[in-house]
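Let's turn to chain A:
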Amino acid sequence: MRIKNIVLAAAISLGLGALAGAETGTLVVDGSSTLLPVAQATAEAYMDKNPGIKITVRGGGSGIGIASLQDSTCDIADSSRPIKASEISVALKKGVDPKPSVVALDGIAVVVNPKNGVTGLTKKQVKGIYTGGISDWAQVGGTAGKIIVVSRDTSSGTYEAFGALAMDGEKMRPDALLQAASQAVATTVSKTPGAIGYVGIGYISDTVKALNINEVECKKETVWNNTYPYARPLFMYTNGKPKGEAKKFIDFVVSAEGQKIVEEQGFVPLKKQK
Partner candidate 1 sequence: MGITDKIYKYIFMVIAFSSFIFLTGIIIVLFKEGLPVLSSTGIFSFLFGKSWYPTATPPEFGIFPLIMGSLIVTLGAMVVAVPVGIGSALYIHEIAGEKQKMFLKPVVELLGAIPSIIFGFFGMVIVAPFLQNLFNLSTGQCAFTGALILGVMAIPVLCSIAEDALSVVPKSYREASFALGANRWQTLWKVIMPAAGSGVSTAIILGISRVMGETMTVLLVTGGAAMMPKSIFDPVRPMTSTIAAEMGEAAVGGEHYHALFAIGLVLFLITLLMNMIAEYISRKYRMKLGMDV
Partner candidate 2 sequence: MLEEIRIKVENINFFYGLKHALVDLNMDIYKNRVTAMIGPSGCGKSTFIRLINRMNDLVSHTTLKGRILLDGKNIFDPDVDVVELRRKVGMVFQKPNPFPKSIFENLVYGLQIKGVTDKKVLNEKTETALRKAALWEEVKDRLNDSALRLSGGQQQRLCIARCLVVEPEVILFDEPCASLDPISTRKIEDLIVELKKDYTILVVTHNMQQAARISTKTAFFLLGELIEFGNTEDIFTNPKDKRTEDYVSGRFG
């Protein structure tokens, strides 16, 4: 009997909780794992400032985020790529009209071991290295030695971005070492003399050397003036132009305070508005 009561009480409290939960202001952010750190950190800061609101950050991937937006199960869909035409038509059928807001920039640095003599590569060379055409540093003007290719795992947003920006959607060489986190890529490159890898701009440090691509240095300014080739905007999609709580949140992300967080998370902030 006693167990029955406990179970009943638990069930009731869950049920009551369900009723109570509906009252507070909530915002569900879903989507790109690339944007996860930004979404999480900005949501945290935003909630500190606005205690009444509850933001949940889910990170399935850009596809999942847009699918949730189509199904109206999220308010904001993070995406590291522009929405596809097919996705828009599905959304419109369901009465949802996805509109993008650019909230941050992603600059992907190609990094090598500091001992490596090579200081820059062309886009074509990077593509050659990652798709398998080039396997020795001598082929790109370095001292002879096998190139050890390091990559993020194929499910990451960074992989997706790099694949689109640097490899034109071509297949990565199968012997690339896949690391589960950008930090792991940086660590591997810093410990392996012949290695090459790619990481978000925020991961550049003394232990890894960022290469110039097409003779453009990888830094904020070159991302802003669009000369650095491996850069892309990151989006938050909403149903129609952002409004209400979603608008306030996105406004916060693009504000100076929000952009500071973006930079802290290893991304390139939007260029300062004059």
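By our rule, a contact is a pair of C-beta atoms (placed from the backbone, for glycine too) under 8 Å apart; a residue touches a chain by one contact, two chains touch by 3 or more; residues count from 1.
The candidates came about this way: all candidates are chains of the complex that A comes from, given by their letters.
These numbers were taken from a predicted model, which means no experiment stands behind them.
*Asks:* All of 1 or 2 belong to the same complex as chain A; which of them touches it?
*Replies:* Candidate touching chain A in this assembly: 1.
*Asks:* Could you list, by residue number, the parts of chain A that touch candidate 1 in their complex?
*Replies:* That would be residues 33, 59-64, 66-67, 87, 148, 153-155, 160, 163, 169-171, 174-180, 188, 192 of chain A.
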